[in-house]
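Have a look at the structure below, then the notes.
Every protein chain but one is kept in place in this view of the complex.
Chain IDs A, B and C follow the sequence of writing; residue 1 opens each chain.
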Amino acid sequence: MKNPRRRFLSLAGAAAGLVAVAGCAKDAPQDTWQPAGPNAEMIDNLQRPVFLVAGIVGVIVFAAVAWVVFRYRDRGQAIPEQTHGKPAVEITLTVIPVLILIGVAIPTASTIFDLAKTDDTQMVINVTGQQWWWEYDYPAIGDNAAKYGLSQPIVTSGQLVIPENTKVLLRVTSRDVIHSYWIPKLNGKKDGVPGRVHLLRLEGSKPGIYAGQCTEFCGLSHSYMRMETIVLKRADFDAWVANQLAPYEAPAEGTLAKEGEALYIQQCSRCHQVNGLADAEGNLIVSAPEQYVVSGAAPNLTNLMTRNTFAGASWDLLTQECRDVVWKASADEFGAKYLAGVSADCLNQKDLREWLRNAPEKKPMYVDPTKLQETGGKYRGMPALGLTEDQIDALVAYLLERK
Amino acid sequence: MAIIERPSTEIAVAGGATVGVKPSEALGVFKRPGASNSWRDWIVTVDHKKLGIMYGVAAFVFFIIGGIEALLIRLQLMGPDGKVLSADQYNQMFTMHATTMVFLFVMPMVSAFANYFIPLQIGARDVAFPRINAFGFWCWLFGGIFLNTSWFLGGAADGGWFMYAPNSSTLFSPSHGIDFWVLGLQITGIASLTGAINLIVTVLNMRAPGMKLMRMPIFTWMALVVQFLLLFAMPVITVALFLLSFQREFDATFFDVAAGADPLLWQHLFWIFGHPEVYILILPSFGIVSEVIPVFSKKPLFGYPIVAMSGAAIGFVGWGVWAHHMFASGLGPVSVAVFSMATMAIAVPTGVKIVNWIMTMWGGKLQFTTAMLFAIGLVVQFTIGGLSGVTHSVAPSDTQQTDTYYIVAHFHYVLFGGAIFGLFAGFYYWWPKMFRKQLNEGLGKVNFWLMVVGMNMTFGPMHILGLQGQPRRMGVWTEARAGEGFFNIGFWNMIASIGSFILAVGVLMFIINIVYTHKSKRVPIAPLDPWDARSLEWMTSSPPAEHNFDAIPTVNHLDEFFHRKYAEDPNSHEIKQVASAEEVLADLNSRPDEHIHMPSRSYWPILVALALPIICYGLIYNRLLMAVGAAFLLLTMFGWAMEPSTASDDDFDPPAPGEGGGHTKELAPLG
Amino acid sequence: MADTAVAHHTTTGLSNNKLGMWLFLGSECLLFGGLISTYMLYRGRTNTGPQPDQIYDIPFTSVSSFVLLMSSLTMVLAVSAANRKDDRNTNLWLTVTAILGATFVGGQVYEFTAFYREGLGFTTSLFGSSFYTLTGFHGVHVTVGIIMLMALVGMVRRNRIPGSKAETVELVGLYWHFVDIIWIVIFTLVYLIPS
Partner (left out) sequence: MMITTSSKLLYGLGAGSLAAGFVWFVANEGQQLGSVMFAFLAVAFIFLGAIASYTRDGHVLSTDTAAHASSAASQKSVGRSLWPFGTAVSAGVTVVGLISSPGIFKVGVALLIAMLGEWMISNWAERASSSNEYNTKVRDYLVHPLELPVAGALLLAVIVLSFSRVFLALSKSVGAIVFAGMGALILFFGALIAVKRQANRRVVGAILGVLLLALAGTGVATALDGEREQLTEAAEEDHFAHRGCTEEKEYSDKKASRAVSMKSSILANVILTEDGQLYAEATGYPGQQSAITIQRSNPSTILFVNESSEARRMVLSYGKVVEDLGDGVERESALEACTSKVEKGGQQAVTVVVPKPSSASDEPFTITVPGVEGAKIDVFVP
């Protein structure tokens, strides 16, 4: 049986007495039974037999109950012997589960240690959770700089890009509350705890997009805190790195995008960094989100349009058709389609504009002015900026050039 | 209450002499209340049976509240982009649903059964500390009400019942909800602690002659284990709650990461309490079905000592597995491996119980009453929950499933399919004992089947949802990321939501059943021993008199009552009935005990308990109010301490009738 | 009537009250266990305020610990007097125990004030929060003990201790010794073992 859902159902179905459900979701994006990398496979190889054993034990117990209920119902038989038990039966029935559990325990222990292995790491990435999105930074030290050409640190968010068949070590932490990083098809989850660094290893064996979601309850917009991991072939990854490190290109004078830049400097750059963006006097602008936001950070928008989701990976930057082209691309074509980024035609105008119009309405955040006082006047996420439609046009035009 | 004014007429008559002026020995404004039939008696009662009933009624009200919260959650998740609740309301809803069900329904419902039946099952006249018992009940009730008033005072707690730091700090949860949660649980915690001490002492010290530990009914056994768990688990959560309340109310730094704190401290403290808590919730139900199954199988419990000992073993090992709730929180591989193994170990005693229940039924003479059906329902559903539990003990697999709906499915199979089904078995089984009438069996079976279907339809699909990757505690899901195909997240969420309403109708049937049973004239008074039961609580009138037994029986067997009714024919080795229940009771009561002393009613428990929420409101809103509450507490505690443990006969209002009529029993000053 | 309590039969032979007190103390062990663990985890953590070694006044705390220990001795004397039904000496030793306890609490209040002056507030650092919480909880326990002792004195005076006087004194004695022993643990772990 190839479809894991089917296999599980045949067990759970028998167990719960509701078999008969013929099929399941063809492709759940966060399915825990479709590993796409060695770490998830290790888990999968362990959980399949365990579920099977559990299912078999379950079926035996249910059969026993059913038999007893059928066989010994009151049909007027005499009152049974008042026996208090048979030690032999009891010892046997205690030893059997002990043996089964020992059988489960041994591979479990070895898998735990295999998954925790970090000494052959090839790449290190810092992953930082905050309310309600993930920031990734690629430090420019060690192997990252020596072997992957990271002359400068890269800071990005929402979508984590890693090279194919590479043992990537995530150093997961958090800026505010506890979050949990989870890409089901690549590995189990690991909490990002503020003040601590937890290690999680990812390795993707096939190019593609792997979705995940924050699984530790982290406040108001917990359900909108998603993430994706992008696995690229090595060459595509190098191209991605080069693009990330490319210098800032200001929009051409007189274009709508140039208006957008001015507006961006005025409205957005307080929190959102665009590397290389300079003010009128030519001073580089460094955003200072910690003055305005409780978490102390806001996503870096330098290369926004190279990612294809936004706002904690909750909404697509691509329209449905363009999205399918990228997400369903074959492993060979995927890299090129992903690197193409978001073009003007493909931009999901609806969600992005709604977001710019009134972010907290789309994604709940404490921006209720009466509650601001209680968090020291700091926002919990993006506030409603009160932009006009013209301003939004300009901003969208500007953002479209952030590739 | 009577401020002393009683003597006025006598004074007039006797010219100022204090004839008839017999102020209470108590140093306080209140005289001891006497027995009466009015509502007042419920306020001042220290009778374990009355308190048990009050626990039960109040807990059931909270069950309905928690159920409504659950239905709102399922409504919200029924379709994509649910609009029933806002994100904030959703967070409050699931926090309070769990808190209510755990602390305000299952735990007190267990207290209800334990209070009512432990003294009866061990042949005692009351618990060891009746006033403390009453105090515990009022603490719990006021704590629960206090907790729920937060709905009307700016929103309830929104941090999840696990209340992980630092999300629970004022910065991330600025409303007062968590303050109410922390303080409310402190108050209910007092109830758990006093209840634990009280019941342990009762069980260890007040057993009838011949009632050895290994002759105790299994429900009493399990309840005893639970009380020990409570005794040692409550102080741990108390510490955690103190730390959190100091952080929120007085700006302490315990969970302030910028000051160098470690948020995992909370998780460890919480789960050191939280995991034993799971057994606190489930073991009493194990006890109940271990009573029910033998009765309706006409066989003693198979392997009684092993069931008792496995309960104790669960209680013991339960302390060593808390970190399996934290496999994803970065403990390090060694800790994870150790806790993973320990968790597997705890599956063994649990499995033993299931085996023993099946073996009890094996070769029996099964009667499928509603109580028995619920018990069998527990055996089946708990097995599913237990097996999914075993899949969690495999830590790597758990890192995929933890915090997804798979976990939600797991613990609802354990807690709803297990604990709550057990409680319902108890309702049907013990109803005639408590209320003289048997609940209708027909309605009962409808109730059972609706609950079974509803329960499996609600929580069964959650296994699949979890494995498809739907995390817990998310207030909305979107079509865009629900997966493709017909059987995607949307489909299963819909099924679960429909199931939850079937479940709700099932619970409604129970309420209808109660109303029908007690309102309909056609329902007769139940016979003395409707189920042909086995243990001591059935060897007295229904409901039992205030003093429980006219004569305390001497116990010679496990299942003493059964052995007084039945005997083995020495020739044919057949079990033959030798006496009816009525005959057994008549025989016992033919030599009634004399000078039965029962505990005196008291106002103090409810008054002392009342001071606590006042202090807590003060802590949240106004320190002056806190001082008022503290003064009130001081005053009432003084009153309690000065109330004589042994009230004299004239210390009643109205005075106890006749010589030796009212009656108190010896209560020591702590009582 | 009062004396029937002694005669009352219990299955274990221990009186209900004594068993109850033992259970309560068992529960208290876990409470202090939790607080001590918190302190041990956080004892060195401070970014701005002073550290343990910098403010502890070991000689003073040793003396105050000794005073508390001595109060256990006087408590034993009170219990033995109560057993002899010697009301006068029971009262005397209960009073002395209470005064010694009050002296200890006075020493703790002094210590808290002094530490606060030297820069260790409740909210200064993790060390501060956990130190004050742990020792404060203990101080509250001692204070409650003193109140119990005072109440006992009142009861003995009014000849109003129901049941067995000696047992009530013994129960309070149990509590008092427990509080003392906890202090020994705290004193060793918090003050003496260098962090």
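In this text, a contact is a pair of C-beta atoms (placed from the backbone, for glycine too) under 8 Å apart; a residue touches a chain by one contact, two chains touch by 3 or more.
The structure displayed is predicted, hence computed values, not measured ones.
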(request) Would you list the chains present here that the left-out chain is in contact with? (result) A, B, C
(message) Of the residues C:29, C:76 or C:102, I need the one that contacts the missing chain.
(response) C:102
(message) Tell me which stretches of chain C touch the chain missing from the display.
(response) 40-45, 47-54, 57, 59-60, 62-64, 66-67, 70, 74, 77, 88-89, 92-93, 95-96, 99-100, 102-103, 105-107, 109-110, 113-114, 117-119, 124, 143, 146-147, 150, 154, 195
(message) If the hidden chain were put back, which residues of chain A would touch it?
(response) 118-119, 121, 124, 126, 128, 135, 137, 139-142, 153-155, 169, 171, 173-175, 194-197, 199, 273, 284, 286, 288-290, 295-297
(request) Can you list, in ascending order, the chain B residues touching the missing chain? (result) 1-9, 11-12, 16-18, 21, 23, 27-29, 40, 257-260, 262, 264, 330, 332, 614, 621-622, 624-625, 628, 634-635, 637-639, 642, 653
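Going forward, only the chains that are shown with their structure count from here on.
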(message) What's the distance between the Cα centroids of chain A and chain C, rounded to whole Å?
(response) 52
(request) Give the residues of chain A that touch two or more other chains, as numbers and ranges in rising order. (result) none
(message) I need the residues of chain B touching at least two other chains; which ones are they?
(response) 260-262
(request) Provide the residue numbers of chain B that touch chain C in the complex, in ascending order. (result) 25, 128-129, 193, 196-198, 200-201, 204-207, 211, 231-236, 238-240, 242-243, 246, 250-254, 256, 259-262, 265, 269, 641, 644-646, 648, 666-671
(message) If we count contacts the way the header does, which residues on chain A are in touch with chain B in the complex?
(response) 4-5, 8-9, 12, 15-18, 21, 23-33, 40, 42-43, 46-47, 50-51, 54-55, 57-58, 61-62, 64-65, 68-69, 72-74, 77-85, 89-90, 93-94, 97-98, 101, 104-105, 108-109, 111-113, 115-116, 131, 172, 176-178, 180, 182, 184, 187-191, 193-196, 198-199, 211, 213-224, 226, 294, 314, 316, 364, 366, 371, 374-376
(request) Note which residues of chain C are touching chain B in the complex, please. (result) 1-2, 4-5, 8, 10-12, 14-17, 19-21, 23-24, 26-31, 33-35, 38, 41-42, 45-47, 122-123, 125-126, 128-130, 133, 151, 155, 160-163, 167-168, 171
